[in-house]
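Only one protein chain is missing from this complex, and each of the others stays in its spot.
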Amino acid sequence: MNIYEKMMSIDRRILFVLIALSVIIPLLKPLLLPINVTKEAKHLYEFVDELKPGDVVLLSLDYDPSTMAECHPMALSILRQCFSRGIKVIVTSLARPEGLGTAEMALTQAAKEYRKKNGEDYVFLGYKPNAAAVVLAMGENFRLAFPNDFYGSDLENIPMIKGLKNYKNIRIVVTVSGSAIIDTWVIYAGGRYGVPIGAGVTAVMATDYYKYLQSGQLVGLLGGLKGAAEYEKLIKHPDMATKGMDGQNIAHLMIVFFIIIGNIGYFLGKKAKASKGMGG
Amino acid sequence: MAIQFFIPHQISLEVYRGALDWLMIIAGFTMVLGIGSLIIHHTNKLKHQGEGWGYSVVTLLGLVVMAIAGVRGMGIDTPFMQIFIYAQNPIQATMFSLLAFFIASAAYRAFRARSFVATLLLLAAIIVMIGRVPIGAKIWPPIRDISNWLLDYPNMVAKRAIVLGVGLGMISTALKIILGIERSYLGGGK
Amino acid sequence: MNKKLQTRDKGCLRWWILPLAALIFLLALGGGVWAQSPGDTLPPSPPSGVTAFDTPNDAGRNITIDWQLSPDDVRGGKTVKGYDILRSESQEGEFEVVGSVVAGISTFQDDKVDNHKGYFYKVKAKDHLFSESEIVGPVETSGQWYNTNRTVVLIFVVLFTTLVIYFVSSAKKGKKLYVRPIPGMDAVDEAVGRATEMGRPILYILGLSTISDVATIASLTILGRVAKKVAEFQSKLIVPCYDPIVMTVAQEVVKNAYLDAGRPDAYDESNIWFLSQSQFAYAAGVNGIMLRERTATNFYLGMFYAESLILAETGNIAGSIQIAGTDAVVQLPFFITSCDYTLIGEEFYAASAYLSREPKLLGSIKAQDWGKLGLITLIILGGFFASLHIDAFVNLFTVGH
Partner (left out) sequence: MHISSSIGIWIAAFLTLFVYSFLYKDNPFYKFAEHLVIGLSGGYYIVTVWTQILKPKLFTPLLQQGNLILIFPLILGLFMWARFIPKYSWISRWAIAFTLGVGSGISIPSVMQAMIIRQIQATMLPVGFHSYIGWMNLFIIVGVLTSLIYFFFSAEHKGFLGVSAKIGIWFIMIGFGATFGYTVMSRISLLIGRIQFLMTDWLGVLH
């Protein structure tokens, strides 16, 4: 076996270990490479940053466990930004019933950090099927879509909701989503009721939603783990996404390295074979 | 049903919703058919004590436990959701993350610059992979803009052309089914 | 747009409109002048020019109310906080609030009405005091039978249907139609031959979708041709299935192909079986087959998801000839990099026609090509007009709801 063949026949398990290490080591020993902030993330941050204490934001955590890796850090960052500035938050989760668990996790964690009280500083409305109908109903009145909050209290008895009727009392809707539900928000809540919309989506989806940025239908957009890390940087509260970003960096480099090694082996091996063929 | 699209009238809307419901009901039965053949497959294995019949017990148990848990409702605190959160979801999420490893292995073994077009593909992939993470801008700043440009223009253009072609293909297949020209879904018997 | 006031008595529909509009206009004007005295002790000026009409292009049960903003409703201005919309079933009857909007908005849709029943409306501008507009009505709603917003879709569908029918019927009459060679499909014979020589089986994957997916249908057609070749060459064909219905259909397709090839005796139903309906379990199962049976050729034709990479990479390692085709755009790059031939999107649909040479399938390919030519022309025209800033052409293609 010559060197080229060796280069082309590394056991796949070695590759697997390398990939795993390129994620694990940066997590343990963060390099904290600088993260450049895109203008899409900055616009969203600035919009929320300009709100006054007491303003209300509707945050819809429309993702489920399968896209949690990318969406969860975004949700936490936005909640932290709101809570740290005294902005009140209404939370819904409209994509799938499985999303209830992840939404509640994010909300309770952020609320604990900032000692915020359910019913006074935030409300968790929960999930109802048929997102389009729910988004439209909330345009008329929150009580129409959600007579009770997630924990079963009557909306009339929740202090924070008093005086809030529909999107007109909301400064911005932010949807963090792993699915096409973002279209529903943009078309119905944004298009029909004129409320500004911001969004956080997975990396795969991000390219599909630039169109809404250009047309001004979205205030800002966070794309994938990178977008989440950008937001963590903006609110100066680095967390999971920032730590994960190092892993993402190194793992991407590792894969590119594999492609190059594989191709060098392939070409040199072909050349060697060709010259041998001529000799024989 | 194609005609319905152009008729906003209530009656037409009800026909449409009705048909959608019917399709869903039939799909429901088909789903049961799939689960039925799953159960038959595994009970057969059990009966013959075939290789790995123990795993069939696991499958059948999982199925029964989940179905029974579902009887008690689907809220966050129910056993159904708990099993979902702590068993079904981690396994599924982990299986998807296995792809990260397979991509690495495929990158090393399969992605060869065999031809000019394959080289184009590889280069675009590498640029996007590096350009989309912070370290890329550190190594070579313009790569970020290049990768964004690739995503915004050539990527969008190619997708649009494919979608146009696929769209026409889908419509003509649908027409052929309605006109009774396409019958291969019935098994090709003439 | 058929915005119109509809009355209970359809016969007197037309002459109604003008006097009514004029009356509303005059009254509103008068009201506006009367109310336009400043000071906070006075109510805001009422909204004017209220119109109510059956919302067009819908299923009925919806009335749109439009009005002009109260003169006191100015951005950053003082008084008007919003409007209430009131409805009654008779002109003198009790009006009830059916909705309200904030200042600056001048339209409302009332969707809590019944069809074929007259309604009266008025709009109330409010701050801490309020003033009401004139009453308008009666208006009634009904569902419309044709959605004018969708005319352009109808035109496209009709044109394309005509094309398909024309070319299919002319192909049936025996007109020769050319189809360009499609990479991979010419290799089918060779691949099957190679498998026979090596004494190894051929693996055919129909994708991971249901029978109603276009990709699955195209794949079944190709399966028929491949199976016929396999029967002629007396090779072995393995088809592990993901969907039980697709499986039973595939069995019939292969059985018929063996019949066509004159070798019904060689057909073995146990080679086409249901593997699993779980994505990763299916992928793992197929991987096992590829490595154990050392398949000579693998076909991956149909709808694929994330498992495409696992399948194609394993086949690549096993050294099989691989032919893939799908309309799943996200999966295509993985196939392209690890398969010998990959059919992209529509190419995959066309392959079934190319292989089978059936005139009716070829006819529809021809129709699709003409369709594409039409699209290209429209894009060029559209680009041309848009460059000249003539937006009317581009707007022709806007489809409303």
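The chains carry the letters A, B and C, assigned in the order they are written, with residues numbered from 1 in each.
By our rule, contacts are C-beta pairs under 8 Å (C-beta built on N, C-alpha and C of every residue); 3 or more make two chains touch, one makes a residue touch a chain.
Here the structure is a predicted model, which means the values were calculated and not measured.
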Have a look at A:Phe16, A:Phe47, A:Tyr210 or A:Phe257 and name the one touching the chain we're not showing. A:Phe16
Can you name the residues of chain A that touch the chain not displayed here? 13, 16, 19-20, 23-24, 27-28, 68-70, 72, 129, 202-204, 206-207, 224-226, 240, 243-244, 247-248, 251-252, 255
Residues of chain C touching the missing chain are 150, 152-154, 156-157, 160, 177-180, 182, 211-212, 244-245, 248-249, 276, 278, 280-281, 284, 329-330, 332-334, 336-337, 344-347, 350, 354, 365-366, 368-369, 372, 375-376, 378-383, 385-387, 389, 393-394, 397-399
Where the unshown chain meets chain B, residue by residue: 1-2, 4-6, 16, 18-33, 35-38, 52, 55-56, 58-67, 69-71, 74, 80, 82-101, 103, 117-118, 120-129, 132-133, 147, 150-151, 153-168, 170-171, 173-175, 177-178, 185-187
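As a convention for this text, only the chains that are shown with their structure count from here on.
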Cα centroid separation between chain A and chain C, in whole Å? 28
Which chain C residues touch at least two other chains? none
Where in chain B do residues touch two or more other chains at once? 96, 103, 105, 109, 111-112, 122, 125
In the complex, the residues of chain A that touch chain B are 8, 10, 12, 15-16, 18-20, 33-36, 65-66, 68-69, 97-98, 100-101, 104, 203, 207, 210, 224, 226, 229, 245, 248-256, 258-259, 261-263, 266-267
Chain B - residues contacting chain A, complex: 74, 76, 81, 84-85, 89, 92-93, 96, 100-101, 103-105, 107-109, 111-113, 122, 125-126, 129-130, 132-135, 137-138, 144, 151-152, 155-156
Please name which positions on chain B make contact with chain C in the complex. 2, 5-13, 30, 33-34, 37-38, 41, 95-96, 98-99, 102-103, 105-106, 109-112, 118, 121-122, 125, 159, 162-166, 168-177, 179, 181-182, 184-189
